[in-house]
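Shown here: the complex without one of its protein chains, the others still in place.
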Amino acid sequence: MATFVGKRLLLMLPTLILISLVSFVIIQLPPGDFLTSYITQLSQSGEVVDEAMIAALQKRYGLDRPWYAQYWLWMSRVVRGDFGQSFEWEQPVNQLIWERLGLTVAISAATLVFTWIVSFTIGFYSATHQYSIGDYFFTFLGFMGLATPSFLLALVLMWIALRYFGLSVGGLFSPDYAQAPWSFAKCVDLIKHLAIPMVVIGAAGTAGSIRILRANLLDELQKPYVQTARTKGVPEFRLILKYPVRIALIPFASTVGWSLPLLVSGETITAVVLNLPTTGPLLLGALRSQDMYLAGTLVMFLSSLTVLGTLLSDILLAWLDPRIRYD
Amino acid sequence: MEVTKQFKKANVSDSSKVKQAQEIYVASQWQLIWRRFRRHRLAIAGGIVVIIFYIVALFAEFIAPGVPTKYDVKYNYVPPTRIHFTSEDGFSLRPFVYGYRREIDKETLRRTYVPDRTSKHHIHFLVRGEKYKFWGLWEADLHLFGIKDSGAPFFLLGTDRMGRDLLTRIIYGTRISMSIGLVGVISSFVLGVLIGGLSGYKGGIVDTGIQRLIEFVRSMPTIPLWMALSAALPPHWPPLRVYFGITIILSLIGWTSLARVVRSKFLSLREEDFVTAARLDGCKEARIIVRHMLPSFTSHMIAAMTLAIPDMVLAETSLSFLGLGLRPPVVSWGVLLQDAQNVRTVAHSPWLLFPGLAVVLTVLSFNFLGDGLRDAADPYAR
Partner (left out) sequence: MRFGKSGLVQVLLIGILTLTFSSLCLGASYYEAPMLTEMVKAGKLPSVDERLPKEPIVITPVEMVGSYGGTMRVVTVRPQIMEDGGLINNHETIIRLGADGKTIEANLATAWELSEDGKTLTLRLREGVRWSDGHPFDADDIMFWYEDIVLDDELTPVKPRVWSPGGYLVEIEKLDDYTLEFNFAEPYPLVLTHLMHSNGYEGGMFYPKHYLMKYHYKYASEEEIQQAIAEGGFETWAQMFLAKAQINAGSGRAVEPETPTVKPFKVVAKTLDKVIYERNPYYWKVDTAGNQLPYIDRLEVEILKDQEMVNLKIVAGEVDFAAFNTTLENYPLYKENEDNANIRVLLWPDVFGAELLIMLNLTHQNPVIREIFQDIRFRAALSLGINREEMNELFFLGLAEPRQATVVPASAFYEEEFANAYVEYDPDEANRLLDEMGLNRGSDGVRLRPDGKPLEILAEYTVVDTPRGPMLELVAEQWQVLGVKLNIKEISGDLQTTRAPGNQMDMTVWNADKMTDVLFPATPMWVVPMAHGWENSWCPLWAQWYVTDGKAGEEPPEEMKLQLERWELLKTSVDEAARVEAGKAILRSQATNLWTIGTVGLAPHPVIVRKNLRNVPDESLYGWDTFWTQPAYPEQFFFD
């Protein structure tokens, strides 16, 4: 086991370096740089940006070097744990990401739990009641979430919440509580505001999990040991819970690791529409304004989490299922 | 399980059931798949919807009551028209619609429309209306249905901000949105089968390398990838080429999941007796793959592909939302939805969200169809 983990960790290194390079290149691919996008913004407000100013801005952001030089400079700082400055926010990148991370993880974790509860219930039900009306109904419901474009659902739900429930729009807190210290009332306020993002983001995820659980459980239910247990008169509910569900959950558990980056990136588009204070909109904004150090760090961070998540999944799987070999 | 159950029952009594069971024994693989598939009612429904949508996509010009670019300043933001059968004159078997009277609210300047009972237009099948070029080849003006007075308003799903008929635009959008899924899946299928097959069949270092590649592509967050790739499309490209460009982008990201399915199938099949037998028989590798291995999981592949299409359809709408995908004047569901993604629409003209319904319907149908196909793909299992 130890050698297996060690080997995989070693293999991760070149992948991570490659990821950092590719992240950087990807961010450099669109035409222009932070300067052009900044000038665009200024011109949108009417200002005429002349050559003198462009020259000054180029100096200020150090954008007059080729990309590989910029990459090298960046990497030599990254190694020291300094991810550079965000052009747009004029703050160190580390600080920006930390500022966002807490609430992001909170929202995503809540969503994940919501998804699992819903999909486990539906998956269990529809596997034990295959082709019944209930199976059709719940599967349909689960899939509705997958099928509805999230940005649309988010906007419509927000409008309904505002019009018919008088809830303040977007964000995670009402204006009254945004600046207030933590209290019971603030928590209630947060939970109220969490409902929409949880439904919108969670809805998209349930269908996949329902499908996996249902299929795995169906497979297990055909196995001879279940038949045997049944003929021996083990109560049906206990029979299913005792072994098949456990085994059916193995591949399910293996996707836990994959949720790791999801915890951080969330559903970027939904977060943008719902105005959530998470890393998703930060990433999108950074990509749009070509704020390269911020965008690069976020992309690298997310990709590394995926790689790490895969590793975790593999370890978890190996640990859960002794049949898997470590080579 | 169903098969064995039937078989068991058949053994017990009924001779007709014995006959049925015997049919099962002699049935071909595809017949068996069909048998199992039929039991999945949601899948059947999904299949029918998918077929209808593709027919609509194929004959969009004929089925749409108008042409998508026709605008009318007098009728912007018209709500969906009700189809009537009864009026003061009594019941009429031929449905009809009323014209509109436009009212401007002096205070808010909002334009609203009330049915104008004095103008009545009957709906006919096969009417002559707006001119169009069928498949861009033949000029025609025949529409499946419509009203005879071509100047009068006929907006079953209402109109958009420029007074264009939404139903017509959704129908034209079907063509782009449905084909983007199909073309995208086919190209990612080709990539997936080639790369996944290579990985699964060769194994060893090739496999490890390809696995790393897949892991790598999958570990990149999608949005920056989309942004980078769509920025790589040359700006002077005409809309049609952009459309193919975007399809390729979607498939460049989407091939990995198909590749994984193919690889795992190859891995398990490689060890099967019939492959060993073929190899011992002296078959060439290519022949083993094409003649022996591929056919044994075609059904799985079809199911996997069907399940990949809705992702593409959804991705197209997301791309449009981000401003990276197709842009007007191209008409796709994503483009139409982007137009509807604002408070004004939700509050004043919610009918502009109808393209969303088309997306939901399509994605649902493909998913159910795909699920049914997958369940049926392996008739010998269970």
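Residue numbering begins at 1 within each chain, and the chains themselves are lettered A and B in the order written.
Everything that follows uses one rule, which is that a contact is a pair of C-beta atoms (placed from the backbone, for glycine too) under 8 Å apart; a residue touches a chain by one contact, two chains touch by 3 or more.
It should be emphasised that the depicted structure is a prediction, and the values quoted were computed from it without experimental measurement.
Visitor: Who touches the missing chain here, B:Arg39, B:Arg212, B:His300 or B:His348?
Guide: In the full complex, the listed residue that touches the missing chain is B:His348.
Visitor: Of the residues A:Val169, A:Val199 or A:Ala215, which one touches the chain left out of the display?
Guide: The one listed residue touching the chain not shown is A:Val169.
Visitor: Suppose we count only contacts with the excluded chain; which residues of chain A make the list?
Guide: 30-32, 36-57, 59-62, 73, 82, 84-85, 88-90, 92, 96, 99-100, 155, 158-159, 162, 168-171, 175, 178, 271-273, 275, 277, 281-282, 284-285, 289-290
Visitor: Take the complete complex as the reference. Which residues in chain B touch the chain that isn't displayed?
Guide: 69, 71, 73, 76, 105, 107-110, 161-163, 231, 235-236, 238-239, 323, 327-329, 341-344, 347-348
As a working rule, only the chains that are shown with their structure count from here on.
Visitor: Indicate the whole-number Å distance between the mean C-alpha point of chain A and the mean C-alpha point of chain B.
Guide: 26
Visitor: Which positions of chain A touch chain B when the two form their complex?
Guide: 11, 15, 18-19, 22-23, 25-27, 29-31, 131, 136, 139-140, 143-144, 146-149, 151-152, 155-156, 159, 207, 211, 222, 261, 265, 268-269, 273, 283-284, 287, 295, 299, 302-304, 306-307, 310
Visitor: So in the complex, the part of chain B that touches chain A is made up of which residues?
Guide: Touching chain A: residues 1, 39-42, 212, 215-216, 218-221, 223-225, 227-229, 231-232, 310, 314, 317-318, 321-322, 337, 340-343, 346-347, 353, 356, 359-364, 367-368, 371, 382 of chain B.
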